[in-house]
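Removed from the display is one protein chain of the complex; every other protein chain stays in position.
First chain written, first letter: the chains are A, B and C, and each begins at residue 1.
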Amino acid sequence: MVKKIVENVEHALKGVESNMTFMFGGFGLSGIPENAIVSLSKKEIFGLTCISNNAGVDDFGLGLLLKRKQVKKMISSYVGENAEFERQMLSGELEVDLIPQGSLAERCRAAGAGIPAFFTPAGYGTEVAKGKEVRKYNGKPHILETALTADFAFVKAWKGDTAGNLIFKGTARNFNPLMAMAGRITVAEVEELVPAGELDPNQIHTPGIFVQRIFQGNKYEKRIEQRTVRTKK
Amino acid sequence: MVKKIVENVEHALKGVESNMTFMFGGFGLSGIPENAIVSLSKKEIFGLTCISNNAGVDDFGLGLLLKRKQVKKMISSYVGENAEFERQMLSGELEVDLIPQGSLAERCRAAGAGIPAFFTPAGYGTEVAKGKEVRKYNGKPHILETALTADFAFVKAWKGDTAGNLIFKGTARNFNPLMAMAGRITVAEVEELVPAGELDPNQIHTPGIFVQRIFQGNKYEKRIEQRTVRTKK
Amino acid sequence: MALDKNQIAQRIAQELEHNTYVNLGIGIPTLVANYIPKGIDIEFQSENGVLGMGPFPFEGDEDPDLINAGKQTITTLDGAALFDSATSFAMIRGQHVQLTVLGAMEVSENGDIANWKIPGKMVKGMGGAMDLVASADNIIVAMMHTNRSGESKILKQCTLPITGINCVKKVVTNLAVLEVTEKGFKLLERAPGVSVDKIKNATEAKLIIEGEVPEMNI
Partner (left out) sequence: MALDKNQIAQRIAQELEHNTYVNLGIGIPTLVANYIPKGIDIEFQSENGVLGMGPFPFEGDEDPDLINAGKQTITTLDGAALFDSATSFAMIRGQHVQLTVLGAMEVSENGDIANWKIPGKMVKGMGGAMDLVASADNIIVAMMHTNRSGESKILKQCTLPITGINCVKKVVTNLAVLEVTEKGFKLLERAPGVSVDKIKNATEAKLIIEGEVPEMNI
């Protein structure tokens, strides 16, 4: 078995440098690699390109890196709820590349799967298609999108084992499995780390081959952005 | 909930016709849709194009359709162990299109995912690349492959529910989830069919949206092609 | 009387077809789930990775690991399935989701939609909207007929950066139900008590009006 376990988040982050490209799993604040983000936000690394569906909120998630101006460029699909982000973007301090969510997911998967480019209908006829090759299939125009890679991918799972196998929970899965595939070095943090052999091989969401380092996070805050409930009758 | 359950294999096969294109899950004889194949082999339908990684053996799996000369064309990656297949192929009765196994899997997934074409390195410089567009990415030549669709996809799972959700077992998963995505009508047969709500939503391999009809197979022979064992010390 | 948001949702719910998968956008579209007609079985897909989405959880049952695309806490129903974002958009792009309902800033008479960007203002991003509108066979837009300044959002041509072209099939507003035809917007229904003239006045695009225009059944 190929062992992936590292002692803690500091060991997991070995090799991160300024000007690198990082991927971060998560949708909104759900399923984000909380421990890796907090540690990165304390390091003297800057000029980062961050690929993440969202950009966190002001005091949590990627907002922590934005606040310290560690991020040079964000590649995302939706960057709503972050005032500091907005300020940096409007002032031109922060480059922002917005891409359709499905293309973002597929471009990560493609990188991990050795598919350098593929055609998708998403974005045809919009500014997203600018400069991209267009080709009709079944009478419908499609644009050519390329794979997205990263020096490090940071993902978060519910359970993991020492071989790097991951199981996610609920909709916290989202981009995590795809970014795990795409990272040159993929760092997985999990709520519960178990010895290899305890997870059912049939129920693994991300096989350990896609993960280079795994550790159990110290704690998880797991903030809820939009707490919506109904009242009991 | 969208209900997918049909009474039996005959209801599941409603609409199959001569000259259609069918996909069949399975690798070798593992994970093949046994009940659908047996029923198809008793129907008066001919001129079929069959997409399947392998072609069964003489008296089991797709061999049953080949024996009755129902198949006009096979699209496969490996068609070893079938004498009647060999005879029909060498005599020119049967058209055979051989494509790399990884490209076969990805082309099925692509069809299901609305990706009409993608670049892959597999087959570059070989006869598989004939007539295909070549493009270099990262200094390495890739060829453009297109999505593969089918009128019907026949897949086999271990467990399924009335909403069409599927769970596979072991390596019997293989092409089944990808062909389920690709079929215009996907017929799933399962060893055990349970009411919706009994399967953990977190452990579904193929979400029911990819399945149009589901039924519990009458019986499964599950032949082993290469029984290999070691002796107890 | 012009419809309120809930009534727009209610009218759109009449478009739901039995045994289909539906993706509801943020805002008015989300409310459609409250008005599914009896006898119509529907599964809701949320692009962040769930099929078979249920109602909001009871207080105390919220799970940070179970949200919808609007980041609201949700529940799942029997038969639900969870999956990653690539699989989710495979469902969308591969046309396995039959209907998408979403909001818009502008819709044009050839079915273009603009709903993601206002130049000069903070841009939040397109999220999954571009994938959704480029893919679904059936796209219904839920929106107010005019913007806050009273200007029509039903246009000959979109003025804002577009999200997708030739994709919208129907528009349900507080005033009317419009179908996008090859010749432009056809006025199918009007809100109860709202005159054809009032709709005409609120619409920049040309309206195709054939015979008597019935009132919506709300």
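We adopt the following convention: a contact is a pair of C-beta atoms (placed from the backbone, for glycine too) under 8 Å apart; a residue touches a chain by one contact, two chains touch by 3 or more.
In this text, all values refer to a predicted model and were calculated from it rather than measured experimentally.
Enquirer: For the chain omitted from this view, which of the shown chains does it touch?
Expert: Across all of the complex, the chain we cannot see touches A, B.
Enquirer: With the full complex in mind, choose from B:31, B:116 or B:183 the residue touching the hidden chain.
Expert: Here the residue in touch with the unshown chain is B:31.
Enquirer: Just one of A:124, A:154 or A:210 touches the chain that is missing; which is it?
Expert: Only one of A:124, A:154 or A:210 touches the chain omitted from view, namely A:210.
Enquirer: For chain B, which residues lie in contact with the unshown chain of the complex?
Expert: Touch set of chain B with respect to the missing chain: 27-31, 53, 76-80, 86, 89-90, 96, 98, 100-106, 108-109, 120-128, 158, 168-178, 205, 222-232.
Enquirer: Against the chain that's been left off, what residues of chain A make contact? List them.
Expert: Within chain A, the residues that touch the unshown chain are 1-3, 109, 111-115, 161-163, 165, 181, 195-197, 201-202, 204, 207-210.
Convention: only the chains that are shown with their structure count from here on.
Enquirer: Find the two chains joined by the most C-beta pairs in contact, please.
Expert: After counting contacts between each pair of chains, the winner is A-C.
Enquirer: Approximately how many whole Å separate the CA-defined centres of chain A and chain B?
Expert: 33
Enquirer: Find the geometric centre of each of chain A and chain C from their Cα atoms only, then give the gap between the two centres in Å, rounded to an integer.
Expert: Centre-to-centre distance between chain A and chain C: 28 Å.
Enquirer: Averaging over Cα atoms per chain, report the distance between chain B and chain C in Å.
Expert: Centres of chain B and chain C (C-alpha means) sit 36 Å apart.
Enquirer: Which positions in chain B touch two or more other chains at once?
Expert: As it turns out, chain B has residues touching two or more other chains at 113-115, 202.
Enquirer: For chain C, jot down the residues that touch at least 2 other chains.
Expert: Answer for chain C, listing residues that touch two or more other chains: 50, 82-83, 86, 89, 92-93, 135.
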